[in-house]
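For this view, one protein chain was removed and the others were kept in their places.
Letters are used for the chains, namely A, B, C and D, taken in the order the chains are written, and counting of residues starts over at 1 for each.
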């Protein structure tokens, strides 16, 4: 509760600070606000408080809140030199990002469909806007419009699903829904099933799982890189938390029903994400497809629900978030220098910018799932998760896809280290260095001793 | 009014569901077949309204006001979305002089 | 008698909504949409959800639809400018929609909930009742939806404002 | 325990220090590798040659997942550890004449790889084994892709994905075993104690075998290898062929045989068949190779095929032969590649046809090269013979035809090796080789060392055999015991 309030208040303060043209104060304010929120997260640890019957700040919620807040914090650090050059409405951007974060906090801690819905929409509406803040940029426009149209469309399905579930159970409360399923395990109302499926569709859209992923590459590519970073990391994490909260919680009794379509979705997602990423020439777009494929791996946690599912998602999402932040941070730097985000612009990066290249290498290794990085632990947990029910074929399929993944992740590494290119020297601001090093440190620490976050939830 | 509604007792809940489903689908068809962003957007509104209607019906059926409360949230969303959506559409129109969604396909592959 | 009213209004709803999506002129679409919304208002009244009926009337028909109309006029899109999609796409769209409805209804049909709708509490949809609900259990989302509206407001201003720096 | 941890992590520390050593990276890395060798020798001296696991270290690592840092050394491990720590300094020394760009990174990666390799060779926890397995792969990928030759990016990508494909399936197998293990951990002893039925053993066999087969490589999983060996920098090739390949063999011995003996028994005919086909096939291909490096690469496939066949023969001779041959092959192949590197650095080609007459200009190189070639073709009195003899004897127990076909390696090996030797070293000098200068300095040291090892191990292999004997016997007993209990 305190977390949301802190974030919201920070957002208001930032908005007003913007009104008074205190642009220099924005970032410190935000950082302080987020750190406070993070502090509240820590304080609430283990509390499992329920607020107004609407929000449950259990460890699951807090852990994901923590990841989201830290992720957002790092992204804020990347705003240095990013917005300033473009516009004078920085305060509004900050505010919107903070609003989105507040929405996400709701999404990870909801106890009622209404909270899920409102949180989801706060986040989505903020993102529609953020995707389009480059008003003169055609790509940004296009991304914004596409995202908006498809997002609104999918919201319809989500709502229809909520409605049907409400119709069957007579409540929006997760506990009541669960109680309904437990009590009527043999006579679940038939309208409940389409409700579940439609909700699944709506949530799959938000996390970019196939075949509802189509917006992802276009929007990620078109949106400003920083926003893409935000969308592909923090937002995605929150989406998964929401997904998990619902499906691994109240809807778990119907697991047998929805697991089949989910497996199909997972396979499609893995396949489309990985295979399409292979042929991309644009690093950013590749990352978009890669994010689709990671959605596939993340969904493994729902295919077999164990008591660790939540934690597995947390580890994976954290690994993915920090690796992606590195990737996008470097991308922003490269794009600022070369004006392009194709793979070619990374050529020869390692020669003049060994630190940046090394960080990006670690990130790519983590995304690819190489041991001793967090990404491996994440993948390992996911595989372990589904292997507990011996879904070996699925794992085999995932392995094949992971192999494809190596190809495209290593393309960047290859470009940086093994190809000759214009020897551009990136100007790396101190904050970027901080972000890169922190993320790399987290990635490696989680990879080498993941024990520290294995038992959070 | 009360008189009227008590007489409504005859309509089975199913029919509300059908009605909503039909309207919802009409919205979907609209989204699929039109190219004008605003019309598509309107179709989405149609879908949302179908949901609203169904929620209300369920709410009445289970004698639970929370369904109708939820409709408020949907309306709030609809308002917010309209504001943002139309702003986006206007912004796009400024740049492209068109609101045909097919014009927007520079981002692909 | 009033069950017939329902079916009548339902037919109108479907009819108008079809007109919305098939009208060539976007202005006509908007107008049909307003009509559709009106029929929805009637539905709400029939369900004794009077407050919703009023809100629907005001918010949707009043605010939202006017906004649509306004934008259409602003952009001078009142003419039938939309290049129609190829008939194939239209047919496929309709078929897809048809499939959707068939499957949707199909999966709903198994519903045992064929029991008639009985209004147990006539005051259910009244302001008083809803207010208690809204400011009771739903206080938190209600308050938080202010964020939604604020975000939308900020965003709408941000996006439609002409940016001097960029210009 | 402290010794073992020091053994494993000393190279890692070396890698980190080397990475920041700048110009003196060569010296720093040499010092670390030599100290590691000393440490390994020290451990070997204190090693009691029985079947027990010694110097055991068992620390909790990721307790929630049942993962421990559990490592130890028995005879089999001792041998490969010695091989690793012996070859790394040799490999580092062999690079002294090169002036690689970013050499700090180069040497740091080699040392980093050493830690990975040592993890693989000492791990008693399947997860740790897997981590080491991959940790060894990453540095070698970078070594080969950064300092490699023509088309290195594509070739190394293929190599990387190919090997990691295998290892991921192995990971799947490991997870499966973990889940089957009632104690829910990755202890090798617990895996040994598992009672899996034949079908389970069958598929786990394949999950592991493919990983190992790719690494070794066994026909038909070998196609990454010639390209990679050819395109890699020589030190990379040495690491790959000298040590990395042994990971696969070691894996089979340590993880495949005792865990799924029934699976091995069911499929050993296939495994041996593939191995033997590989021997003949690769040897035949080596006949007409034009590039000496590629020739050696194919010869390596042939030799490894024999090792693999000997292991799957599941008897003491074959297994002991594999042990000796692991070491011998490591030494010999490193020697061969080093000679080719010396030649390449002088005349910028490894094309057999363009060379010739080097013996005239560089007699010392000629002699050392000859000794290495003889070791490779398993002449009695060289280390190669001990291994191949025992291996063939092991294979013989499977069937005389198997041994006869596998034995073709001693004929074919002589054909292609001597052909290469003749075309490279003998004959008339040409304009390329006329100014060839003989080996000197570090080259001399390394080659003489290798030659000495070849002969000493060939004449007096007893310490080696003695070192592994008890462990091998124990392993085979374990396998047989399990086989009888399954029936």
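One rule holds in what follows: a contact is a pair of C-beta atoms (placed from the backbone, for glycine too) under 8 Å apart; a residue touches a chain by one contact, two chains touch by 3 or more.
We take it that contacts and distances are computed from a predicted model.
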| task | Pick, from "NADH:ubiquinone oxidoreductase subunit L", "Cytochrome c7-like domain-containing protein", "Multiple sugar transport system permease protein" or "Multisubunit sodium/proton antiporter MrpF subunit", the protein name that UniProt gives for the chain of this complex that is not shown. | result | "NADH:ubiquinone oxidoreductase subunit L"
| said: Counting the whole assembly, list the visible chains that the omitted chain makes contact with. | reply: A, B, C, D
| note | By the document's definition of touch, the residue of D:379, D:432, D:451 or D:479 touching the omitted chain is D:379
| remark: The listed residue (A:12, A:45, A:138 or A:214) that touches the chain absent from the view is A:214
| note | The listed residue (A:40, A:193, A:283 or A:346) that touches the chain absent from the view is A:193
| field | From D:52, D:180, D:223 or D:442, residue that would touch the chain that is not displayed | value | D:223
| said: Can you tell me which of D:40, D:204, D:218 or D:403 touches the chain that was removed from the display? | reply: D:403
| Those residues of chain A which, in the complete complex, touch the missing chain | 145-146, 149-150, 153-154, 157, 190, 193-194, 197-198, 200-201, 205, 210-212, 214-215, 217-218, 257, 260-261, 272, 275-280, 404, 407
| request: Over the whole complex, note the residues of chain B touching the chain we left out. | output: 28, 31-32, 35, 101-102, 104-109
| task | Considering the whole complex rather than only what is displayed, give the residues of chain D touching the chain that is not shown. | result | 158, 161-162, 220, 222-224, 281, 284-289, 315-317, 319-321, 356-357, 359-360, 374, 379-381, 385-386, 389-390, 392-393, 396-397, 400, 403-404, 407-408, 410-411, 414-415, 418-419, 422, 425-429, 460-462, 465, 469, 473
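Just so it is clear, only the chains that are shown with their structure count from here on.
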| field | Which of B-C and A-C has more C-beta contact pairs | value | B-C
| Between chain B and chain C, what is the separation of their C-alpha centroids in Å? | 4
| query | From the C-alpha centre of chain C to that of chain D, how far is it in Å? | reply | 70
| request: Could you please state the distance in Å, as a whole number, between where the Cα atoms of chain A are centred and where those of chain D are centred? | output: 43
| Which chain D residues touch at least two other chains? | none
| Contacts with two or more other chains, residues of chain A listed in rising order | 114, 117-118, 121, 125, 128-129, 132, 135-136, 164, 167, 191
| remark: Every chain pair meeting the touch definition is listed as A-B, A-C, A-D, B-C
| Which positions of chain C touch chain B when the two form their complex? | 1-3, 5-7, 10, 13-14, 17-18, 20-21, 26, 29-30, 33, 36-37, 40, 43-52, 55-56, 59-60, 63-64, 67-68, 71-72, 74-75, 77, 82-85, 89-90, 92-94, 96-98, 100-101, 104-105, 108-109, 111, 113-122, 124-125, 129-130, 132-134, 137-138, 141-142, 145, 148-149, 151-153, 155-156, 158-160
| How about chain B: which of its residues touch chain A in the complex? | 17, 20, 24, 27-28, 31, 37, 40-41, 44, 47-48, 50-51, 54-55, 58, 61-62, 64, 66-67, 69-70, 73-74, 77, 80-81, 84-85, 87-89, 91-92, 94-96, 101, 104-108
| field | Contact footprint of chain D on chain A as seen in their complex | value | 365, 370-372, 376, 380, 383-384, 387-388, 390, 392, 395-396, 399-400, 402-403, 406-407, 410, 414, 417-419, 449-451, 454-455
